[in-house]
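Before we start, here is the structure in question, set down as structure tokens.
Shown here: the complex without one of its protein chains, the others still in place.
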Amino acid sequence: MSGGRLRSRSSLSLSLLAPLILVALTMAVGANGTPSLRGTVTMILCNLIIVLGLQVFIGNSGVYSFGQLGFASAGAYVAALLTLPAAFAALQTPALPHWIASAQLTPLLSTLVAAAACGLLAAVVGLPLMRTSTLAIPISTFAFLIVVYNVLANWDAISGGSSGLVSIPRTTSIGAAGLWAGAAVVVALAYKWSTHGYRLQATREDEVAARSLGIGVTGERLIAFALSGMLCGIGGALAAHQSGVLNPTTFYFGATVTTVTMMVLGGARSVLGAVLGAIAVASVNELLRGFEGGGHIFGVLSIGRTPGLTAIGVGLILLATMIAMPDGLSGGREAGELGWVRRLRTMRPSPGSAANGAVAMKKIERSGEGALRAEGISVAFGGLRVLRGVDLTLQPGEALGLIGPNGAGKTTLVNVLSGFLAPDAGTVSLDGADVSGRSPARLARAGLSRTFQAALPFPHLNGLESVAVGAMGVGVGRREAVTVAARVLDRLGMHEQAAVPAGSLPPASQRLLGVARALATGPRYLLLDEPAAGLSEVEGGELIAILRAVLDDFGCGILLIEHEMSVVMSLCPRVQVIDDGVTLRVGSPAEIQADPAVVEAYLGSSYLAAASA
Amino acid sequence: MLELREVKVAYGGVEVVHGVDLGLAQGEVVGMIGPNGAGKSSVLRAVCGLARPSSGEVLFEGRVLNGMAPERIARLGLALVPEGRHVFKTLTVAENLRMGMRRNDKSTAVLERTLERFPVLRARAGEHADRLSGGEQQQLAIARALLGQPRLLILDEPSLGLAPKTIDLIYELLEGLREEGTTMLLVEQNAARTIDFCDRCLVLGAGRVRVQGRREELEGDSNLLRTYLGGQP
Partner (left out) sequence: MTELVQNLIDALALGSLYALIALGVTVIYSVMDMMNFAHGEFIMLSAYALYVLAGLPFAAAVGGALVTGVLIAIVAERVAFRPVRKADMSAQLVTSLAVATILQNVVMAAVDARPKSVATPTFISESTQLGAISVPNLEFLTLALTAVVLVGLGWLLYRTRAGLAMRAAAENFEMARLLGVRADRVIALSFAVSGALAATVGVLLVMQTGQVSPTMGLTPVLVGFVAVTIGGFGKMFGAVLGGLVLGAISSLLGAYLPEGLLPFRDAFVFSLPVAILIFRPHGLLGAATGEARV
């Protein structure tokens, strides 16, 4: 990997070419077949564009939208109305404004207009919808689908009502469909690998961690939603111009289930998956459609007329996939990321990248005077007072350990400092500025980052991507982010882990990756929440060495909550002990260990008495 | 009664308990202490069926508990009072207690005896559990566990978040239970009380048993201090 690249040239080419080749093959099969086959394949390619639209939003955000077919519908109608010959328009849609009815755009132009219209519609619809909670989005988008249906079915004068439109010029050739599908593949991949795509994927992997890295969840979802709407609109427009007929049920519930199944079967997280799934389900569809009139299966079983057999088949595929193979055929990976492909080549950062990283790092690191200061922090949950007037000061470049018995309030204090919890009383200031109540994302951009106790760094992104997302979160462009990430990983000695999906790394590496990711945001203050938990003594020792290097290299202040005393005592020249919501003592490790109050807090007065006897 | 043989527990690939042996006879009161992150709660979760040991065996009266559903284990006679108490806040005190009783247990004898031991619960029987103080909730959690007439009572950090006087009250209750012969396994981070109270204690550190013994043996033991605070005292 050279500086600025997240994946090797070969991996990138493979990931890009594989789905494109599949599209080309599909085209070839159709182009050489009977007219009916050609028509079927053209439709498959149009559906593929819609599935890619679904993948762009659902696959990258992890949130399901059931309304995307509403955009397909909208795009189809917009394009159809623009290409319908004036005479037919007068018959079917009498109330259509004259300038639309008489317009007869070329197929290309009508598709482009449909794309723009749907993108705009999706942006407008998405604006309120993306602000709702993660569970409300599937429901509200489902409502959108039904609203679109309702409007189209009842606005007879404009849309032709429930009987829809006929005599749409059948201008979509298999070549055109193939080209658009190829373009959609490129767009989907380009988005997925862009800064915005990575930020959105981070919200899918771990929404809380993503927020703590400075990522705006609603905004990223909106961008993907708009792009997705656009792609679906294109697919719908092309499909309508292949079949020549259109009505509100064309892109409704059944099509929603079919396209979602295509995406899920292929593997929602990857573009390759979308293509695989679309082709696979469409093939099964065609097979089953042949049986809908009744027939013999394998010459043995005979069934009668079964309308809806196709849909049952699709439903069964979806059910089986969810139960047995939730990651789909591709496992959520692009072609260049498949296991056996990876084993053929290993990737290492090139020598130049570390130096470039040093330059990039300076740009993020903030200059500033002062310290992280918390004064008089009090927090109560219900009637229980967890923190009672705690002060804490952290200087850049120093390591402060935070210890105390379980339930003493340490994690609560860190939550207050990092913006996840608002204190009932007290203030937090960052380099002199009052930041009490600021969100974690804003604090990340202001120079304060943290790790989490149970942290699993984004399991489906590889090491380099996971860390680069940290930098992207605070607004760094992708190339720079990669250089920063390379430097951080280099400094932490994690070359091997850069190319491997983070979810398959051993726990110690995952823990370190979480630290690396927080470091990539260029913080002045880094809060580490029990990074050594569960690590063996050897791994704990390695962690200490790395954290020391971090202190020297990156110059940030580290607040370390730990229970592994060996880690705290050997790294932190200053330790603060909290018990029962108040600070017991702040001092050097030796002072702490000798302090009777501290010993008592942990072990009790009778122990103390016996020990000093 | 309860036996753990080389039990290891792992969460998502991370092994947090590296082989713990434990033996508990009927009528004994055994404590498990150690700093947080030492694996105490993980051991309890493995015993109660909330986590499956990655290796080793958990035996209760000769039966292997590995992999058994938590509700089955509970019906065998193990009752857990979990860390943080987890009383049902949307239910009343009376309903919480009812949840503790066995399904077909219609007799009021056990309930009466329990309410006598925990008079504050009788007084506030109709109130929703979230209106109780921390100490009262702890009493409710213990009473709820006792109503199932368990053969083994396991308590995970009963003194967590409670004021010293309330802790005294709780331990008085536990003393009463001990006198009646209830077998108990007590997990605490506060070493002092536990060493004082239990017949014997195991000290866990970083997923292993570091020290164990009776009160006289443990007090003043420098190993103990080192397990908690690291370095030399």
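For reference, chains read A and B in written order, and residue numbers begin at 1 within each chain.
To be clear about the criterion, contacts are C-beta pairs under 8 Å (C-beta built on N, C-alpha and C of every residue); 3 or more make two chains touch, one makes a residue touch a chain.
Quantities reported herein were computed from a predicted structural model and do not represent experimental measurements.
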item	value
Contact partner of the left-out chain, one of A:L25, A:A190, A:V208 or A:L287	A:V208
Full-complex contact with the absent chain, from A:L37, A:A311 or A:A380	A:A311
Touching residue (missing chain; options A:L17, A:A116 or A:I139)	A:I139
Residue touching the undisplayed chain, where the options are A:N32, A:N150, A:S163 or A:S588	A:N150
Sole contact to the chain not displayed, among B:H86, B:R113 or B:R214	B:H86
Interface residues of chain B (partner: the chain not displayed)	48-50, 69-71, 74-75, 79-80, 82, 86, 88-91, 95, 98-100, 102-103, 144, 148
Absent chain, residues of chain A that touch it	62-64, 66, 128-129, 131-136, 138-140, 142-144, 146-147, 150-151, 154-155, 208, 253-254, 257, 260-261, 264, 306-309, 311-312, 314-316, 318-319, 322-323, 326, 411, 415, 420-421, 452-453
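Criterion: only the chains that are shown with their structure count from here on.
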item	value
Centroid distance [mean C-alpha coordinates] between chain B and chain A, Å	41
Complex contacts: residues of chain A adjacent to chain B	382-384, 386, 405-407, 456, 506-507, 530, 533-534, 536-537, 563-566, 568-569, 589-590, 592-594, 598-600, 602-607, 610-611, 613
Residues of chain B that touch chain A when the two form their complex	11-16, 35-38, 130, 133-134, 157, 160-161, 189-193, 195-196, 206-207, 219-220, 222, 224-225, 228-233
